[in-house]
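Subset of chains shown; positions unchanged.
Labels run A and B following the written order; every chain starts at residue 1.
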Amino acid sequence: MESNRIEAFSDGVLAIIITIMVLELKVPHGVDLEALRPIVPVFASYVLSFIYVGIYWNNHHHLFHSTKQVSAAILWANLHLLFWLSLFPFSAAWMGENHLAPTPTAAYGVVLLMAVIAYYFLQCAIIAHQGPNSLLASALGRDWKGKLSPIIYLAAILLAFVSPWISSGLYAFAALVWLIPDRRIERVLEKRDPGEA
Amino acid sequence: MESNRIEAFSDGVLAIIITIMVLELKVPHGVDLEALRPIVPVFASYVLSFIYVGIYWNNHHHLFHSTKQVSAAILWANLHLLFWLSLFPFSAAWMGENHLAPTPTAAYGVVLLMAVIAYYFLQCAIIAHQGPNSLLASALGRDWKGKLSPIIYLAAILLAFVSPWISSGLYAFAALVWLIPDRRIERVLEKRDPGEA
């Protein structure tokens, strides 16, 4: 089975997730700037979630760039990742509409945590499919980002009941860490086939 | 007519169906875990329907993998399948919001039944187009899964008026049967052209 259709389907789902989040930005009834104030936290959680979906799309892109063939395990690991990403609009809206209340803020972290775990499973499924000389395995190396993120999310989930502001700061910080694009895969691909990448 | 555009369109529709189901998860007004309780059944029916759409996408992928050319009959059989799949969000929401009331649970089964029949028609249209030496026909073989599912759904529809819990258990069971990926098509393709698949 080739990877192009799994990419197209994932692109479609990610494109829809990133766009329906904007539907949570309810059109305010007032006509002055004051009317926008209640939607500021919803807008902020939209921006954060947009960046997160962008990061996932970006990394997903890199992941499948090193994968030409997909197995059934990869396919389901990918759907599992998309499932958790599909909960971003819901949890972002719950957090945003309640102005960073503790439980919704922690719930947002749980969805982020499950998504990063699902991403890790997807990586494992691809590496297992590629066998011992896996291009992706050598590209990932120690994968400190992949190991750091769940710890940050876990801390943020617990801290949400102390101060949701710290949690949301941690979510933003974890996004910043991922924003730096994953050049490792590109670098390894370049080494192997300098003419292509 | 080539099959790539029918695949792209179906991918688009399936990606949207799988994603708009999440819109039925209405953001709760409360800010504690208690507030999530009313949406637990909606969430459960979302998970089940997500898996079903995933299964259909997966099998659809395999189906068109063995099909390079499409006829008008295949095109309309495909649209017919997409029509029934497009009713998943509606029937999942009706079942979920009413906490497995008998009629909505039976209605969910009717949509599942119609979808599996539509899938069967699509298979027939592809086999008819491929002619007597149809790759797909030999790949399907006895197709016990395709024959078992409608019977399970029919039983579940009737049992919904006895106990909706049995019905939803049957829906989950039928999903599990399909979750095991359809390796038959891949196996036959491998035999014919070991270098490709």
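Note that in this section a contact is a pair of C-beta atoms (placed from the backbone, for glycine too) under 8 Å apart; a residue touches a chain by one contact, two chains touch by 3 or more.
What you see is a predicted model, and the numbers here were worked out from it, not measured in a lab.
*Asks:* Total copies in the complex, given 2 are shown here: how many?
*Replies:* Every protein chain is the same sequence, and the full complex holds 4 of them.
One rule holds in what follows: only the chains that are shown with their structure count from here on.
*Asks:* Mind checking the rotation angle between the two copies, chain A and chain B? C-alpha superposition, nearest 5 degrees is fine.
*Replies:* 90
*Asks:* For chain A and chain B, what's the span in angstrom between their mean Cα positions?
*Replies:* The computed centroid separation for chain A versus chain B comes out at 26 Å.
*Asks:* Show me the residue ranges of chain B that touch chain A in the complex, using the header's touch definition.
*Replies:* It comes out as residues 7-8, 11-12, 14-16, 18-20, 22-23, 25, 27-28, 31-33, 35-36, 47, 50, 54, 57-58, 61-62, 65, 179, 181, 183, 186, 197.
*Asks:* For a test of understanding, state which residues of chain A touch chain B in their complex under the given definition.
*Replies:* It comes out as residues 1, 5-6, 8-9, 12-13, 15-17, 20, 23-24, 72, 75-76, 79, 82-83, 86-87, 89-90, 93-94, 97-98, 101-104, 107.
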